[in-house]
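For this view, one protein chain was removed and the others were kept in their places.
Labels run A, B, C and D following the written order; every chain starts at residue 1.
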Amino acid sequence: MADATVTSATGTAVLSVDGLSVSYPAGGGRRTVVDDVGFELRRGEMLGLVGESGSGKSTTAMSVLGLIKPPGRVDSGSVLLDGVDLRALGGEQLRRRRWSEISLVPQGAMSALNPVMRVGAQIADVIEVHERRRASGRRIDELLASVGLPVRTARLYPHELSGGMKQRVCIAMAIALNPKVMVADEPTSALDVIVQKAVAETLKDVQQRLGMAVVIIGHDMALQAQLADRVGVMCRGRLVEIGPVRSIFRSPAHPYTRLLLQAVPSLRQREWYPAAATQALRDEALALVAARHPLAEVGPDHKAAMP
Amino acid sequence: MAETDLTPVASPAGTLAEAAGIARPREPRRWRSPQLVLGLLLFLSPLILSLLARLLVGQEDTEIFAFDPKTKPSADHLLGTDGSGRDVLAVMIYSTAPTFQMAIVAGLAGTVVGTAAGIVSGYFRGPADTAVRGISDVMLGIPAFAMLILVAAVMGDLSLIGLALVIALFSWPLVARAVRSQVLTLREQPFVTISRLSNRSAASIMTFELLPNLVTFVTAMFVGAISGALAIAIGLQLIGLGPIDTQTLGLALQNALSAGALSQGLWWWWLPPAALLILFFLGLFLVSLAVDEIANPRLRKAGRNG
Amino acid sequence: GGGDDDTSTTRAASGGGTATSSDSGREAGRAETLVLGQYRAPTGKIGNPYVQASDALVSDGLHELVYEALFYVNYQTGRTEPWLATGYEYSDDNRTVTLRLRDDVRWADGTPFSSRDVVYTMEQILKARAPFRAANIQGAVRSIRALSPTEVQIDLRAPNPRFVDSELSSYVYTANFIPLPEHVFRGEDFETFAFYDLARGLPMGTGPYRLTEVTASAATLQRDDDWWAARAGFSELPAPRRVVYTSPGPEDSAVAGLESSQLDYAGQSVPSVAGFIAARERNPKLVNWDGDLGWLDPCPFALTINTTRRPWDDAELRWALNASLDKEQFSRLFNTPGEPTAARTTFPEYPQLSALIDENEDLLATYPTLDHDLERAAQIFESKGYRRENGVWTKDGEPLSLALNLFSPAALGPVWGDAAQLLNQQLREAGIAVDLQPGDFNTVAATRADGRFDAQSWFECGSVTDPWATLNRYTHAPGNDNAGRWRNAEYDRLVAQMGELTPGDPRIGELYAQAMEIWLRELPVIPLNQRPTPIVMNQTYWENWPTADNGYTQPAPFGMNFHQVITRLQPAGDGQ
Amino acid sequence: MTLDYALRRIAFFFVVVWITVTAMFFLVHLAPGDPITDQVTRMQASGQALSAGPELIEEYRRQFGLDKPLLEQYVDYVKELAQGNLGYSVTNFPTRVTTLIGDALPWTLGLLATAMVLSWVVGSLLGGLMAWRSTPAFARGLMSSVMLFAAIPYYLVALLLLYVFAYELQILPTGGARDPLGTSGGPFAAVLDTFEHALLPGLSIVLAFTGFFMLGMRSMMVSVLGSDHLLLAEAKGLPERRIFLRYAMRTAILPQVTTLAIYMGYVVSGSILVEVLFSYPGLGKVLVSAVDARDYPVIQGVVLMMVVTTAGALLILDLLYPLIDPRIRYGRD
Partner (left out) sequence: MSATSDQPLLQAEQVTKVYRSGLLEQREPVTALKQFSLEIHAEQPRIVALAGQSGSGKSTAAQIALGFVQPTSGSIRYRGTPLAKLARGPRRQFRQEVQAVLQDPFTAFNPVYRVRHVFDVVVRNFEIAATPAEARRAVAEAIEFVGLDPARVLDAYPHQLSGGERQRVMIARACLLRPRVIVADEPVSMVDASIRAAILEVIVNLRKEAGISFLYVTHDLSTAYHIADELLVLYEGETVERGDARAVIDAPTHEYTRRLIDAVPVPDPDVRWAAAVREDAA
């Protein structure tokens, strides 16, 4: 992917991923679940990553953070965070950079918090470790307040929080060290619509206030439309299309993107689409993905894996 | 996972951990683990060998004063003779099967009764459940070994099978409790609801829908129950309780110990039965580890990755 | 029998009530300590021998050295030797006994011992609702009174020329009569008073030692240097300054203790003869009664046959059973290599009894109890209409079965497990369908009382010097352990007649021969083995142990006999 | 936790105790033979032709209340029990059962509780390390071999230790709790002596239970390792040790506390075989000899003691667990 290197040279990219491939053992051999994925995240932007279940979104996110565990394996690729290749870093250096430079809002917020530690202590933990000083109670209260949580939350245990509150705690924790990049893996997908909206707005608000660059993973096109500046579409481990959110929605190039867009029912449209058409589109899309075309420019800042 | 399907399988709550390398729930289960094979080998080969050896060694070699007592291992007596002139090897050959028989009967009885009770109580809840829970909670509070000493002493001349059943009497509630807790989650599984929607009777749901799903779990309990029963039975025999009219390894060990084999340096008298028992226990342990891993794939992953 | 063995004494004048402590401060070292292996750890804290029969503290230790008996029985000489008493006299009708006591005996606190103590103790026994230890005294004695401080007269309920021997001396296993200090017991409930308070010097006796410490694993006694007998010059002060009773644990630990000379004396039935031989290989200082051979237990091992159950009510079949048994193998089982100890009769073969059996050897020629003769057994079975089918004697389609009740190894020890197997093995070989019913002591005892057995292995305790007691076991006298329910009027008459004769009476031999002829013909009990027990003694620290060559007394750890040993022990020349 | 729950739980404890007491009472009393007959038979067996045998038996049965109807005996027993009176030992009359238990209990508790706690601490740590990803392979292998001891009943381990150290090498005593001759050289020597005697029995328990606790901790840890919060902890850039201790061990250890409580409860009864093998003067030995002698009151007292500790440990656990584990509010199921 020659042009990816060129873009990273522009200097606006805080995170640039290139040629990333991850595989898991399957059957006798290995199955590549993230296949030659490359994209860049620019300063202060929110990049959406969409795709159906199993398309490799989380795996991509995890490999960016260097969290792929055996038997999974990153086969190739580089992850440059501000020009530093995280994959080349040793354990201790990588550890230091985690969270202070790149943080994570995990997919399963329900289970991602330590069940036997108070919420405040879990936030304090990162401050203590990375800044090598005690985290003041005030600072934690402020963090919690900034995501719209009451002060007393710090003294609660995770099981005493609702799903939305847990997700907010995760966001508060993710911004504690003011990292350059935050990866949010389906931060709202387990929540009720009303709560989802509130959490999504908090996320957007925090991102804009702190000027963080955020990768937001999700499968809900409608949500991406509301949050992301640019959107990348993944299918079967491949990034098939990436571009500004408007241009993706207005002029999707890849049939797979079109499929995803069609599948979203809307309260604004009176008409329902025929499933048969969806099926045809699907076949076409999958065939195209299987052909493994490289990303090619299809519009301004808009690329798709098409011939 | 599906090979050529149209849609990638959606994971209901594709968790972070899953992405990071923890097994997905429906992996094909592996029965061919080296642990299992080694365990079964350790456990079963002495049994098979002893049964075969019966063709070569007559039972009269296990009689008192069949030979000179206390002779060291030699070509004539590979493991020497004991304090009463029995051939130690012959004694082992004739003790292995009954020892097994006892352990298996105890394990089987405890597991079968416990499983049945556990399924019924877990599926129906209500009075059956209250009873089973009550019994198992009480049993958990009772020191089984102490009670077994009492029962074995009071019962006087117990047969080997009798002893096994008495041991099972104390082990079934715990099996029932464990199975029950499995059933409690299983019964909430939608496939049970689907079965009810298909107008199936409770009995057929329990046997055909629940039980097959409990096979690995119950197998693990069974292996554990065998090992527990064996440990308890040998323990009882070591303090001189339990049947003396059937040759068992426990009896052989007790004979040797109480006759002073340790201090008289007659290692060949007590060590072989002790070693064989240890082999059994190790075999059972490996089997149970393997079965555990099959029942709980996470363990396997953790065991392997470096 | 005992007579007036008045040992002259020099009365120690001093000791007007104060007893100085046994030793001044200094701890006794190992060389001054005698370590005895008891076979049970003391659990209860009871010094009163009449409240409990089996408390380890009393029956296995204390009373041997703290209390003293009026008379000590010597199995070797057959004599009843006076100790606290000087002698006794029977009235002509054998209904009244007059005891004479020493006048120089003192309790450990210095109070003189007198007839008052003896009368008090016996009266309390007579009043007691259930005295375990001296129950027979209650049955035998009508009244007791003091004639003087040193004279006591006892009225018996029936003529009983053996009363002193069997009830007032260290007869068998547990001593029956132990005088207790009236001045300590006064005001206490005799039946429940524990008589145990080390701080107050309880338990208190007249013996050469005092109990000073009891822990879970040991009871320690210190020598009382003020012991009356030493002061009186009646006996030397025993050499060990300290005696420790320990629980050597199972066979293995006992053997280890002897090997390393942690133990000076192994106590009863621990270890086995084999264990002794193994231990001696590493510690040549260990000795047994007679070379490798243990000391014969006073209770031979035998098979009681229930003579009321068919077909074993037939004496001929009992003989067939006897012929089926190879008693030599039981000798091997009890680990007495080369020394046949098969029991000819159910008497323990101590010198007096052995002589009696030998004198009547012709009886045994007619009734060869030792012969293992399967052919003869087969003849008998066939003559009774049995046919051997598949190796089992069968009549009318019914196999000849024998419900054999015996001890499980847990009850008494591993050798009983083997004994069970061996009986089973031999009887099956002889074609009898044995139904083995092992049980713990209690179950066997209950089975015995109910007679729910065809045959039962048991111990034939009874005589040690005079033959009456063993013969009496098989009569229908009240309180008898005649579990086989054998009944023979002529035999009963002969034994009753013998009972009225004073031990040593020449007519006893004749009655013995007549009674034994009946008994052997009928064979209600099949003798099996004399059960030699190693009573291992260690010469590393102490010498002059009783052995067959130096048989001043029996080496038994029971029957208060150890008192007679300890006064004769000498420090080993090259000990330490 | 509600008061109501606590009360129910405590009531359940008494139900367990009552059921056991009842079961034991009838088991023991309906069995053939009784201690009095046993005593008398023993005496007869030792050569005393007891002319007063039957009366003696009757008298003693009366004295121990054995002549009353069974139900009445039962009611009396439960009444006495409620007042903390366990009665007298039959074979050591008039020693109280409480005295016997009181003498033996410190030995049992001292040996077993120490061994159990030690193995819990070591086992949990090793088990945690064993499942931990960055434990070196050789260490893991070493630990697996320790874990194998969990498979072998401790009495077999004890047997091997006994043979090697006491009989072959003869560097440790073969049994007992103290040197019967006492020790000279002050309290230190006495402590050393006690320690020497406790070493082998203690070690056999420690070995077996370390493996056992390791096993439990390992599987607990494995499921914790699979959980998302550990992954997040790693993403947080926390140092390995902190993740291990504060995130992995701390969550995994809670169920281990349950296991410890259950096994602490079994301490008293689990001791039986060790005590028999090492002639250790604890409760187990008291029980075995009481069973031998059919000393009902003692058997009942000791087993009751065991039930109380076992069920009591579970009770305490249930009452305290919500305080330990923030996730639990009401009760366990």
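As a working rule, contacts are C-beta pairs under 8 Å (C-beta built on N, C-alpha and C of every residue); 3 or more make two chains touch, one makes a residue touch a chain.
Bear in mind the structure is a predicted one, so any value in this text is a computation, not a measurement.
The residue from A:Asp35, A:Glu52, A:Asp125 or A:Glu241 that touches the chain not shown here is A:Glu52.
When the missing chain is restored to the complex, the residue among A:Thr12, A:Ser162 or A:Asn178 that touches it is A:Ser162. Seen across the whole complex, the unshown chain contacts chain B at 1-3, 5-10, 12, 26, 189-191, 193-200, 209, 212-213, 215. Mapped onto chain A, the footprint of the missing chain covers residues 52-53, 148, 162, 164-165, 168, 192-201, 219-223, 225-226, 245-246, 249, 259-268, 272-275, 278-279, 282.
Note that only the chains that are shown with their structure count from here on.
Taking the mean of all protein Cα atoms as the centre, the chain whose own Cα mean lies nearest is D. If each chain is reduced to the centroid of its CA atoms, chain A and chain D end up 54 Å from each other.
Rounded to whole angstrom units, the spacing between the C-alpha centres of chain A and chain C is 92.
Here the spacing of chain B and chain D, counted between their Cα centres, is 23 Å. Among the residues of chain C, those in touch with two or more other chains are 250, 252-253, 256, 410-411, 440, 443. Shared interface positions of chain A, i.e. residues touching 2 or more other chains, are given as 67, 69, 106-108, 111-112.
Remark: chain C residues 27, 30, 33, 35, 40-41, 43-46, 51-55, 129-130, 132, 135-136, 138-140, 171-174, 176, 192, 194, 215-218, 220, 244, 246-247, 249-250, 252-253, 256-257, 260, 262, 298-299, 410-411, 440-443, 445-446, 448-449, 458-459, 461-462, 469, 472-473, 477-481 touch chain D in the complex. Taken together, the chain D residues at the contact with chain C in this complex read 32-33, 35, 37-39, 41-53, 56, 59-60, 63, 89, 91-95, 99-100, 103-104, 107, 166-167, 170, 174-178, 180-182, 184, 279, 281, 285-286, 289, 292-294. Those residues of chain D lying in contact with chain A across their complex are 133, 227-229, 231-239, 242, 246-247, 250-251, 254, 325-327.
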